[in-house]
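Only one protein chain is missing; all other protein chains are in place.
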Amino acid sequence: MDQKEKQNNDKDRLICRCEEITLGEIEQAIAEGCTTLNEVKRRTRAGMGLCQSRTCSKLIARIIAEKTGKPLSEVMPVTSRPPARPVKMDVFRSGDCDEKDN
Amino acid sequence: MVRTEIAVIGAGPAGLSAAIECARAGAKVTLIDENAKPGGQLFKQIHKFFGSREHRAGIRGIRIGEQLLKEAQELNIDVWLNAEVCGIYRNSELWVVLNHTESRLVKADAIIIATGATENAVSFDGWSLPGVMGAGAAQTMINLHRVLPGDRILMIGSGNVGVIVSYQLLQAGADVAAIVEAAPRLGGYGVHTAKVRRAGVPFYTSHTVLEARGTDHVESAVIVELNDSWQPVSGTEKEFTVDTICIAAGLTPLTELAAGAGCQTCFIPTLGGHVPMHDEKMRTSIDTIFVAGDIAGVEEASTAMEEGRLAGIHAAAALGYYKPSEEQRLSAEVWQRLGVLRSGPFGQKRLDAKKDILNARRTISEKVQ
Amino acid sequence: MKKCSNCACGVKIDGTPSMEELQSSPGYPSEARIRKGPVAIIECVEAIPCNPCEPACPQGAITVGSDITALPVLDEEKCTGCGVCVAACPGLAIYVKDFTFEEERATILFPFEYLPLPVKGQIVEMTDRFGRTVCEGEVLLVNTSKRNSNTALIKAAYDKKHFEEVVSMRRLARA
Partner (left out) sequence: MKRIIEHPVLGRLEEAREVHIRVDGETIPAREGEMIAAALLANGKSVFRYTNKRHEARGIYCGIGRCTDCVMIVNGVPNVRTCVTPVEEGMVIETQQGIGHWGQEGEDGTD
């Protein structure tokens, strides 16, 4: 496999497993000006899936750092908001959630 | 709304130890864990721990877990299982979802977050195929669930997790085709690497995984040599017939709850990335919130237990359960044991990194004043 | 595996210590002591915080000291080769070898945490630090004492010619 073919293959490689976002899509977002995890996430949906970027955030951060020359510390982390776990909408009608609303 | 004095999030080695210390001090403590059983990852650790007698050296992690559970039981600690903490509000309220269905609010005077860490990923072609999994996942399958995920395994990463899980896969009856390490030198303790080496498992340093092949499951793996600038050297590819590829590429602290609560973080690569800043008392930038274990910087179960104790002692003291002199004495004992665990070439790096966190915390508290 | 396969690359590349690393560590007995009879062979060459071998030794022949990261030092005159340290080492890095067992054969006592276990009298394949079969061995003893918390101790006799290389036996096939 020559270098060019290899690079094309790399573009198809999945980075965000949940939303099935590829290296190519993330590089494209960076080329278009995204320089943080939050920006790449909003542009591509990478990290917006069920796992909420637990698996891919560090991978994406490294790609951004590599492409932009920014230190990892500035690229990460993503903003954390509740719920920290996937929660069914039903839960909001249950127990103390009602109490909180009232 | 449920009232408690100290809420501990996560019942792994750090959280259990923290809860035990809080209860010992006389505080009312609620230990909350999302799993069906307490113990966190401790019950996967079937090897004998290092350290000295005071660190329970020579005892298998799983037995240490049993001892901690027994202590927690004897102290009548209120343990909530299948309870996911989904958020922390106003520095004192936890939103907990029970059994995925029911919401509860817990109000606590102090919170200890011991949520541990998550495994890092390595992306390569085919890495989403069934059969590619975290080393921790394989360890969970064999040691907790007693099911072999595969018969022939390729391990990516030679840190302690990679070599320990490789050894445990051998013990479970699988074969390990090779352990691949991107760095030019192996990462794990020599005694661990020697155990798998003498079982015939080869190490490939300066190599990385290029591709997992297979249709609906891993059928083989291709590795490649890396040159001095960490680039693959074409022509050096080797294919291994394996049905499982395990990734042991380090851990990242699970800081989402702490960060969501507003705890300031700092970036310490040696300890896994962003960690909540904390002081010698394991207190974060928010006075009522403490951290312990891997969330405070990825180390190992032995250090996690000691940090848990620290957080427990200081959280209890903050609520008035210890006089300052007692607090100081108890804390000094733990720091002495921690110092021992963080000695030597492996420990020194972590010790230095820990100092960076403490300094960062000091800087922000000076700014506040 | 890279560059050399047989070799003196050492523990951080091969995964197992080289003879140079072993012989220059304070837990490896001298040639003269080895020739006298059973003795502990401590293959601990890396400074990690660990010391259960020290209190385990009934003869007080192993010293780590207050800095538990120090390498264990073997007092080879005090060591009787009793083997208590073999099961005590969390790293499974200690063996007891007896050069004087028979004219042609030496013995090794080693920790073994795989199933199935061999039985007394069974002929097994003795392996070196790289997992390669070196020679046959005859199992003399299988100790599964509860005290050792499921680390079995196995004593096997093997050809003296391979005294230094042999450290374990090949895993047996599962039924």
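First chain written, first letter: the chains are A, B and C, and each begins at residue 1.
What we mean here is this: a contact is a pair of C-beta atoms (placed from the backbone, for glycine too) under 8 Å apart; a residue touches a chain by one contact, two chains touch by 3 or more.
Note that the coordinates shown come from a computational prediction; the quantities given were computed from them, not determined experimentally.
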item	value
Contact set of the excluded chain (shown chains only)	A, B, C
Residue among B:128, B:348 or B:363 that touches the chain left out of view	B:128
Residue among B:10, B:39, B:150 or B:253 touching the omitted chain	B:150
Candidates B:4, B:30, B:103 or B:118 - the one touching the absent chain	B:118
Chain B residues touching the omitted chain (full complex)	34-36, 41, 46, 60, 62, 118-119, 128-134, 136-138, 140-143, 145-151, 171-173, 215-217
On chain C, residues whose C-beta touches the chain left out of the figure	113-116, 150, 152
Absent chain, residues of chain A that touch it	14, 17-18, 20, 49-51, 54-55, 86
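Heads up, the rule we're going with is that only the chains that are shown with their structure count from here on.
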item	value
Inter-centroid spacing, chain B versus chain A (mean Cα positions, whole Å)	22
Residues of chain B touching at least two other chains	none
Chain C-touching residues of chain B, taken from the complex the two chains share	47-53, 57-60, 63, 158, 163, 170-171, 173, 178-179, 184-186, 189-207, 225, 340-347
Residue numbers on chain B that touch chain A, as the complex places them	1, 34, 84-89, 95, 97-98, 100-105, 118, 120-121, 123-125, 127-128, 234, 252, 255-257, 259-260, 265, 267, 269, 273-274
Complex contacts: residues of chain A adjacent to chain B	1, 3, 9, 13-15, 17, 23, 52, 54-56, 58-59, 72-73, 76-77, 79-85, 87-88, 90-92, 94-97, 99-100
